[in-house]
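What follows is one structure encoded as structure tokens, with my remarks underneath.
Only a single protein chain was left out; the remaining protein chains are all shown in position.
Labels for the chains are A and B, by order of writing; each one numbers its residues from 1.
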Amino acid sequence: MSIEIAIDAVLAGGIITLAGLSLLVREMFTAIVLYVSLGLLVTITWARLSAWDVAIAEAAIGAGLTGALLLVAWRQLHDAAAKTERTNHVS
Amino acid sequence: MTQDLLYSIAGIVLFGIGLFGVIAAAHIIRKLIAINIMGIGVFMVLLATARHGTITDPLPHAMVLTGIVVAVAGTALCLWLALQIHQLDNTTSKDQPQ
Partner (left out) sequence: MFLKLEFQEHKLSSAGLSSATRYLLGILITVLSAALAFVIIRSEKAAPDLATLATNKLNLSGVENPVTAVLLNFRSYDTLLEIAVLLIVAVSILPDRLPIPAATAKIQFLSNMHPHSVNPVLVGLLKWLIPLAIVMGGYLLWTGAYTPGGAFQAGAVVAGAGVALSLAGHHRFIWQTASVRISLSLGLLMFVMVAAANAIITGTTLQYPTPYAGSFILIIEVAATVSIAATLLLLFTQLKAMVEFTMKGNNQ
């Protein structure tokens, strides 16, 4: 019993650490990757709470699709910023 | 300290972290990550309180499943609107140099 609680405590601590890091870290790309790994840990948590349906959905959507959406949007903003910087540099 | 209580408190902490991030973060993508973290916190509280010993209440599970799908749709809509605003900002500032 106690080892199970220890596993849960490590899992919860890891999730809280990742959540805090993904908001504090300076690079946006790192933040998004940390959020995706947070999604994977949360999937394990749902499995620990025996919510199997939710775990499957979270693995596919929370860890997969949300990360892809955020990365695509980030790339758009990143490219646009690089572009304006270049035009400013030229002119 | 039981498992349910541990995850309930972790969910509340996640909610707090996310709330702080939504208000204090500047970048729009980071705000959205913070909103999603708040959502994960809420889901965690719901699922942790859904367990009654051996019986598991399927109702919170169904609500969380619905919530995950709606959250990703909302995130995508927010990103789409933000990108549209960004493009609009760029074109207007390019047309009218100050």
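Everything that follows uses one rule, which is that contacts are C-beta pairs under 8 Å (C-beta built on N, C-alpha and C of every residue); 3 or more make two chains touch, one makes a residue touch a chain.
What you see is a predicted model; the values in this text were computed from it and never measured.
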Fill in the blank from the handout: Among the options A:A9, A:M28 or A:I44, the absent chain makes contact with A:M28
Problem - Sites on chain B contacted by the missing partner chain, in the whole complex - result: 5, 8-9, 12-13, 15-16, 19-20, 23-28, 45, 49-50, 52-53, 55-59, 61-63, 65-66, 68-70, 72-74, 76-77, 79-80, 82-83, 85-87, 89
Fill in the blank from the handout: For chain A, residues touching the missing partner are 26-28, 52-53, 55-57, 60-61, 64-65, 68-69, 72-73, 75-81, 83
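We take it that only the chains that are shown with their structure count from here on.
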Problem - Whole-Å gap between the CA centroids of chain A and chain B - result: 11
Problem - chain A-facing residues of chain B, complex - result: 1-3, 6-7, 9-10, 13-14, 17-18, 20-21, 25, 27, 29-30, 32-34, 36-37, 40, 43-44, 47-48, 50-51, 56, 61, 64-65, 68-69, 71-72, 75-76, 79, 82-83, 86-87, 90
Fill in the blank from the handout: Listed in rising order, the residues of chain A that touch chain B in the complex are 4-5, 8-9, 12, 15-16, 19-20, 22-23, 28, 31-32, 35, 38, 42, 45-46, 48-51, 53-54, 57-58, 61-62, 65-66, 69-70, 73-74, 76-77, 80, 84
